[in-house]
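Beneath this line is the structure, given in structure tokens, with notes to follow.
Only one protein chain is missing from this complex, and each of the others stays in its spot.
The block that comes next holds chain A.
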Amino acid sequence: MSSSTLLRPAGAPAPDATRRPGRAPGRLRRRIVENLTAYGFLCAALLCFALFSWYPIVRGVLLAFQQVNFITDPVWVGWDNFELLFADPLFWDAWRNTLLFTGLALVFGFFVPFLIAVLLNELRHAKGYFRLVVYLPVMLPPVVAALLWKWFYDPGPGLFNSLLRAVGIDGPHWLDDSSTSLLSLVLVATWSNLGSATLIYLAALQTIPGELYEAAELDGANVVQRMRHVTIPQTRFVLLVLLLLQVVATMQIFTEPYIMTGGGPDDSTVTVLLLLYRYAFVYNDFGTASALSTLLLLVLSVFSFAYLRVTRKAEA
């Protein structure tokens, strides 16, 4: 066998078009062996994906139309699970809370990191320190962050109200008051996660060529105009991508309400995922839980597809 055939990538047409037909079976066998080797390397991953990703995706949708009890075979129940959900007033509360949470989380978690990144990009000292500390909360296990902030929120000796008291303000009751509970959760989630968005924005800001600012300045653009016509257009892709990712992430909020409020007070922090958890693992109604997760999947896929389109376009 010549070295040229060995160097040729598998699947590429043979350069030697006049090869003798007698060699074809050997070539075929080699292709088969190559493919078997490749699938040998792939088989563990295929098995894991099949069992823990592909199969559950399909099963989740099927379950939404079934009743499961672990004793007899699942029963098809049509749209019953969805009807049960729609009749549950908590279902509507959960969506309202989740959307409100997502909206508030975007106000804080989307704009604040961008402004912080713009600010950090201007500073010329202690850059390493800023980058280090802003990311520290991201490293905290969410359970630790939630329990820590629960202590901070304590209306009596808690850190926040103690600080407010020191300046003469009677602080709110944070988690114990249904008008501030959801906002309190947003603040924890923002504090824990804004480090990653900030550093991603910062990396994007650093790729903006200095000449653009210089040119804008020569044209007499002030700071606001430079922000509008240089900074934002130059980082638009990253801004859009993170916006979509944040919507998808915040709509799946679970750990903070589960640990800090349990959904209360007055169901003001029952989120879609918390309700899903209750249906599945408290009431053992996996069918209705699946109906709910299918609905969540449908809503979130809108954002997922938007994300896909944005990133595809950027690649092309």
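Just so it is clear, a contact is a pair of C-beta atoms (placed from the backbone, for glycine too) under 8 Å apart; a residue touches a chain by one contact, two chains touch by 3 or more; residues count from 1.
Keep this in mind: contacts and distances are computed from a predicted model.
J.: Out of "Peptide/nickel transport system ATP-binding protein", "NADH-quinone oxidoreductase subunit J", "Carbohydrate ABC transporter membrane protein 2 (CUT1 family)" or "Cytochrome bo(3) ubiquinol oxidase subunit 3", what name does the UniProt record list for the absent chain?
T.: Going by UniProt, the chain not displayed is called "Carbohydrate ABC transporter membrane protein 2 (CUT1 family)".
J.: Check the options A:Val75, A:Val107 or A:Val143 and report the residue that touches the missing chain.
T.: A:Val143
J.: Can you work out which residue in A:Val75, A:Val107 or A:Ala126 touches the chain that's missing from view?
T.: Considering all chains, including the one not shown, the answer is A:Ala126.
J.: Residue-wise, where is chain A in contact with the chain that is not depicted?
T.: Touching the missing chain: residues 3, 6-7, 9-11, 34-35, 37-39, 41-42, 44-46, 48-49, 51-57, 59-60, 63, 68, 118-127, 129-137, 139-144, 146-148, 150-152, 156-157, 159, 162, 165-166, 191, 196, 199-200, 203-206, 208, 210-211, 213-214, 217, 223, 226-227, 230-231, 237-238, 241-242, 245, 248, 251-252, 254-255, 258-259, 273, 276-277, 280-281, 286, 289-290, 293-294, 296-297, 300-301, 304-305, 307-308, 314-315.
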